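Could you have a look at this structure, given as structure tokens, before my questions?
All protein chains but one are shown in place.
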Amino acid sequence: MGRKKNDGLKKGMGIRARRGLAYVVLITISFFCLFWFYILFINATRSNGELQAGFTLLPSTHALDNWRNLIGGTLPMVRGMVNSLIIAASSAVLSVYFSTMTAYAIHAYEFRLKKYIYPFILMIMMIPTQVTALGFVQLVSSMKLEDSFIPLIGTTIAAPVTFFYMKQYMESTLSLALIEAARIDGSGEFRTFNHIVLPLMKPAIAVQAIFTFVNSWNNYFTPALILHEDSKKTLPILIAQLRAADWLKFDMGQVYMAIAFSIFPVILVYLVLSRQIVQGVSVGGVKE
Amino acid sequence: MKKKLASVMLCTAMSMSMLAGCGGSGGSETAANTETEAAGTEAKSEAESEAKTEAAGEDTESEAAGTEGQGQVFNIYCWNEEFKTRITDHYADYEKVDATTGKIGDITVKWNITPNDDNAYQNNLDATLLKQADASADDRIDMFLVEADYALKYIDSEYTMAVADLGITDADLSKQYQYTKDVVTDSAGVLKGVSWQGCPGVLFYNREAAKEVFGTDDPAEVQEYVKDWDTFNETAAVLKEAGYSIMSTVNDSYRVYSNNVTSPWVVDGKINIDENIMKWVDDSKELVDAGETNTYELWSDDWSKGFYPEGKVFCYFGPAWLVNFSMAADTEGSIGYQGGWGATEGPQGFFWGGTWICAAEGTDNAELIKDIMLTMTTDDAVMKEIVVDDDDFVNNQDVMNAMAEDTGYASTILGGQNPLGIYCAGVETLDLSNLSPYDQGCNEEFQNAMKNYFEGNATKEEALDLFYKAVVEKYPELTY
Partner (left out) sequence: MKKKKSRVSGYNKWGYIFLIPFTLAYVVFQLIPLANTIYNSFFENYMSGLKQIGPTFVGIDNYRKLFEGGDIWTYAKNTMVLWIMCFIPQIILSLLLGAWFSDTRLRLRGSRFFKTVIYLPNLIMASAFAMLFFTLFSDGGPINSLLMQLGFIDTPYKFLSNTGSARGLIAFMNCLMWFGNTTILLMAGMMGIDTNLFEAAEVDGATSTQVFYRVTLPLLRPILVYVIITSLIGGLQLFDVPQILTNGTGDPMRTTMTLIMFLNKHLYSKNYGMAGALSVVLFIMTGILSLIVFKVSGNDKRKG
């Protein structure tokens, strides 16, 4: 093709221009991504009265007051963070592990019901969660599982969206020949899954673990309907409670501090897990 | 086949009524309670059989009559910490155990707090009340709190006990403001709740602006400029000349108009818009079109701009708590900080806020409920304590009138004025006999829909249609 040669000639200039463009776009995007954190932390340093006075880019001096009011207040913020961590971490682990397992079942095996199960799981994805939420709460209530983390964590075992991703990922990367090879080496099916398939899925697992963790961390609706004891509540519920405070205690400074406080762990988790994705080294070194 | 369908339907209906509920309780407590339950049933079975769903309610009556038979766990449902703080501070027998439990004598008090966001509080409360009859004694709700906007939803149901059945008499409640009783009186005229708070509202005006525009900041003279809606609207034009908005937003005055209606939102299942509400629409549209006020949401950043002199807002409508706690009085540079607000009656009396205490039908702690209600809402000494400690406006005419006459009491935020007399005057004329169980949804949707009209995105008819549509979505049983 003649075009190829032309492209080749223009390459030197093109690269530089493209690199410049890339930097401009990336820096703009980074600004839009980080800006919110900046205001959030600025707002966390301001008092309720100052917040009412409007927006500013400069920090104020009330960070410590807000922090003390928040931690010294009646709401168990630290306990809430522990609860959130337990729920989000267990959800992430269970969801990712079992979704991968389910995807593997569909990807690697041929069985009679497969034809029906795969589309069926995809169909589940298409049902709006809002509708089933209230029915779900009824169910939890009749199982006497209120104020328990089990219904919140247990549901994540069946996560169609995660499953679908894992399935698609396997399609593009996991070769069946590899599994055959493992079988010939005498590896049991369960062992193959745990020791060969899972490591190969690392980037996908990291991605879905992050998503599940973050979703669960920020979820308010369902936990609010299930957890009622203060000692069991998660951070979003406590923050909503802080915002619903009576006029005597209402303090936006505290609310912003609580939001800032609740963001730290999730940033940390993200940074750790994202190393798997952003490292820039290919993990899927499958030999042909 | 038909039978099967029916049974499925029944199941659905039952599971429908078994929504989320409160926390479990210790095994030993349950055992102890079964005994008292049994005793109660025995006493009653002489009179009649117990095969009724309302049995729980009747149990309570017989228990209330005797001193024995108190339940071991006392469940209180609410949406924030306010009442808990009041009980902890002012109910002498209450001992705090941890954040959500306490003890009164041998009885364990459990606070079940669900925030208001996304209607979560009412969803949870509804679900638990609906299965009240089937719940074990320790899981049943004993006491729950409501706000005025949706009080009738609970008051007008069989899930709330009449206070008379608790042994509280009219004489006990004689010092309470009439409007606080109107809010929790059901359609048959039965009083079913009490409140420790009064939240009468007044008009807070910016003293500097008053001096600049009217040449005086004396409450009586300023009142002349805002004494009724027509005068109020004329004044708006004068204020605009001087660069002031009369109010921050049209939503500021909504409450004042809607508290003074002569017909309820729903008449015989049909949505009804009162004249005074329509007057709000017409008045507001004129003000907005003339640029004399705006369409901000309450509590938004734009709304609170007027807490500072630069915001150029002449007045806010509100109760004592608004000016004391919500208008940045502790922040340097705000009008409140400089003692720059004045209080006057304004065009019409109104109230804003307040929390009512209700007893749940089926409670096994009627005695305790009675005592809490009496102590917190009728005891002069306790109520005075609440005024002094918490700056609350209490629901006790004697206490408040005495304070209104106290020349030593002055509000620094209000530039040394004692506003209690003005508060008391407004609240005495307030007539709230036209509340309906649909108020929360109607008020909310009405303001939302009209915003489109005020901002020129719809004609009045279109906005009204939108309102009807939105209300029917929320309350499918209504027509228009």
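When the chains are written out, they are named A and B in that same order, and each has its own residue count from 1.
Following the convention adopted for this analysis, a contact is a pair of C-beta atoms (placed from the backbone, for glycine too) under 8 Å apart; a residue touches a chain by one contact, two chains touch by 3 or more.
Computed from a predicted model, the values in this text were never measured in an experiment.
J.: From the list B:387, B:402 or B:458, pick the residue that touches the absent chain.
T.: Within the whole complex, the residue contacting the unshown chain is B:458.
J.: Of A:149, A:163 or A:250, which one is in contact with the hidden chain?
T.: Per the contact definition at the top, the residue touching the missing chain is A:163.
J.: Counting contacts across the full complex, list the positions on chain A that touch the omitted chain.
T.: Residues 4, 7-8, 11, 15, 18-19, 22-23, 25-26, 29-30, 32-34, 36-37, 39-40, 43, 54-55, 98-99, 101-102, 104-106, 108-111, 113-114, 117, 121-132, 134-136, 138-139, 151, 154-158, 161, 163-165, 168-169, 171-173, 183, 186, 188-190, 193, 203-204, 206-207, 210-211, 214, 218, 220, 236, 239, 259, 262-263, 266-267, 270-271, 274, 277-280, 282-286, 288 of chain A touch the chain absent from view.
J.: In the full complex, which residues of chain B touch the absent chain?
T.: Considering the whole complex, chain B reaches the absent chain at 5, 8-9, 12-13, 15-17, 119, 126, 129-130, 153-154, 156-157, 159, 294-297, 300-302, 305, 437, 441, 448, 451-452, 455, 457-458, 462, 466, 469-470, 473-477.
Here is the rule we go by: only the chains that are shown with their structure count from here on.
J.: Quick one: chain A and chain B, Cα centre-to-centre, how many Å?
T.: Between these chains, centre-to-centre, one finds 39 Å.
J.: Residue numbers of chain A touching chain B in their complex, please.
T.: Per the stated touch rule, the residues are 47-50, 52-55, 74-76, 134, 137-142, 144, 146-147, 220-221, 224-226, 228-231, 237, 240-241, 243-250.
J.: Show which residues of chain B lie in contact with chain A when the two form their complex.
T.: Chain B residues touching chain A: 15-16, 18-24, 79-82, 84-85, 98-100, 111-118, 120, 123-124, 127, 131, 301, 304-305, 307-308, 321-322, 325-326, 328-331, 333-334, 353, 390-391.
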